[in-house]
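Heads up, one of the protein chains got dropped from this complex, but the rest are sitting where they should.
Think of it as A and B in the order they're written, each chain with its own count starting at 1.
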Amino acid sequence: MTKRFGIRNLALILPALLIGLTLLLDIFVIETIVEPLVYLYIALGGIFIIYVISPLYASRRLVNYYWQRVKRNRLAVAGLGFILFLILLAIIGPFLTADPTAVSFEEKNIPPVGFTLKESIYELETGQFITRTATGDWQHPLGTDNKGRDLLAMIISGAGVSLQVGLLATGIALALGTLIGVISAYFGGKTDNILMRFTDIMMTFPFFLLLVLIVFIFGANLAIIVLVIGLTGWTGTARLIRSETLSLRTREFIMAAKALGASDGRVVLTHLVPNVISLIIVIATLSIPGVIVAEAALSFIGLGDPAVTSWGMVLRAGQQTLDTAWWVAVAPGVMLFLTVLAFNFVGDGLRDAFDPRSSL
Amino acid sequence: MKETILSVRNLKTYFFTRRGTVRAVDDVDFELKKGECLCLVGESGCGKTVTALSILGLVDRPPGRIVGGEINYDGINLVSCLPARMRQIRGREIAMIFQDAQSALNPVFTIGDQIVEQIKLHSEKSHRQAREMAIDLLKEVGIPSPDEAASYYPHQLSGGMRQRAMIAMSLSCDPRILIADEPTTAVDVTIKAQILDIFQRLKESRQISLLFITHEMGLVSEIGDRVAVMYAGKIVEIASVTELLTNPIFQHPYTSSLIKCLPGITQERERLESIPGTVPSLIDPPSGCLFHPRCAKAMAICREKEPPPVNVTKGHTVFCHLYSAQGMKK
Partner (left out) sequence: MKKTWLRDYIIRRLLYAIIIAWGILTVTFVLVRIGPTSPADKYLANLAARGQDAAQVIAAVEARYGLDQPIYAQYLNYIGNLVQGDWGWSFSTSMPVIELIQTHWIYSFQLILLSSIFAGIIGILIGIYSAVRQYSRTDYIATFFSFIGISIPNFWLGVMLILLFAVQFGLFKTYYDTSLPLFSLANLKQLILPVITLGTGMLAGYTRYTRSAMLDNLRKEFVRTARAKGLPERTVIGKHVFRNAILPLITIIMFDLGSIVFGGAYLTEIVFGIPGLGRISFNAIFADDYAVVVAITLIAAFLILMINLITDITYTYLDPRIRYD
């Protein structure tokens, strides 16, 4: 018991210290040391350790039981495999490929390996059109775009962007949604009424229009995109968690905790939140793809962070060269599609595994 | 001797599940005579409902399937007859009342509409005629202000009223056979008596043949003419009600214990008895007589051989080694 609280406190204090220190440095030393996203990483990492890793570790046998159930769903396992592959790709990939932003006009519009392309080119010296045959080679396995950038490098860079946005924004949205949902259900009455009305209003907002508007106004920056998606995307989570908590609220162990004199905050954080963790995991897995697609859509319409190469951006470039270099539009979309599919498979598998009614 | 209207011969309805084959109804044999009330009695899970559903071809498939036997009605075998013919029989010639009217009635249609739907399905009546008929039926089963009740939704009626409406619906096409599956289980005691009363009257006024399924021995004496006792998918005893209740000498041990479970029937203040043990698994049933693990009078042969039917008196058949030739020998 004491050991677990030790881990908890450490996980809470460490990120807080780190954030405080770097913030101070950021403010007083004029040069920015870390990017704003790093703060988010640390904060969410702390929450993740306290509320996901530690309870999961505490109930290893249960986790193992659920894993046995998930394993029976072949699509979910395949999805999980793809997600792991994607994470590895995003971490290791950049060290193995060329710079995704390196422009080289001599190497433009090279098709992927296994494809050849005939192209009419206006030759400056002779003033005539000549037919050039471009063949894909292993130098650029997925080919290049109309500026000669390596498509594979861009795809790998995009994987990192998508995963970051997906995980961080979902993390914020889930933390907010869980807090609002649990508080709303636990306190009930007026608090519940106000919070749920507010959720209703948020749900009425045309989400994507709002996203476009805010990102346009405050600048296309990855941190802003993450924040906006996170701060607007919590409504569904809040509702689900609220109804789950409502059914938990009257259960004996909550009553017992209250009877033993636990404070409201303690009951919420140490008794209610850990008990909705399985629901949170399912919601997380199923909301990550929506976030990834939202970011890709933003980049696709030209509101992506220009400092990074994301799938949506590559797709946007590809759309403009559909008649000369079709592969530029195909590759990022395929990756986006597979990523979303993988998360959906895993989420569905987890939901079935957690559902005591499903026979599986 | 009355004419037989429905005969069930060697009926076997199995459910094929992941865990194995459930022999819900295994080799069941009985006859329903014209105008009589046959009670099918047994603990829950003994196959009473599945027997009833098999007659109407309503066993969910998959996982269930009728794997053998015949159900003869009016010269046709219902097990093998065409779906179109089966549909004509359902509701019109053989109607069924389900245990829980609350869930058996469709919540989004009015009582009247649900009755009218059945009348129009099996006759050429106009909507207005059907509606009038529905109201008459509601009146017949004792629903106060029936024309108002016809426009109510199921949730607006009380439990007893819903069950009456259900009965009215089943009667709408004047069926020859009515199967009632524990129609009094989901209602309270006071209403139970009223519902039983309705069945009593129906038997007299409509000359309907009734297959009454129940787990309460107490109801049997009130409404039944004959009784078939079921245990673990098999019939263990068939007799007339008077024979069964007044002639305990040739009773099947299971029937005896069912009767002993009844409060107040012997007028002596003893402790209520219960049958030791539980209903056996129908996937992996015990050998020999299925009741032997719980039977106080079990003999060695009971574990080995399935008991044959023994005609102890006229119209009284018991499946028990106590009365079989082989059992007597030892």
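Keep in mind that, in the parts below, a residue touches a chain if its C-beta (ideal position, glycine included) is under 8 Å from a C-beta of that chain, and two chains touch if they have at least 3 such contacts.
This structure is a prediction, so every number in the text was calculated from the model and none was measured.
Among the residues A:38, A:52 or A:301, only A:301 touches the chain that is left out of the figure. The residue from B:17, B:44, B:103 or B:145 that touches the chain not shown here is B:103. Across A:19, A:52, A:113 or A:212, the residue that sits in touch with the chain not pictured is A:212.
The chain omitted from view is touched by exactly one of A:16, A:201, A:255 or A:307, namely A:201.
In the full complex, chain B makes contact with the omitted chain through residues 53, 56, 58, 87-92, 95-96, 98, 100, 103-110, 117-118, 121-122, 153, 155-156, 166, 169. Remark: the residues of chain A touching the chain excluded from display are 75, 200-201, 203-210, 212-214, 216-219, 289, 293, 296-297, 300-302, 315, 318-319, 322-323, 326, 329-330, 332-333, 336-337, 340-341, 344-345, 348.
Methods note: only the chains that are shown with their structure count from here on.
Note on chain placement: the centre of chain A and the centre of chain B lie 59 Å apart, centres being C-alpha means.
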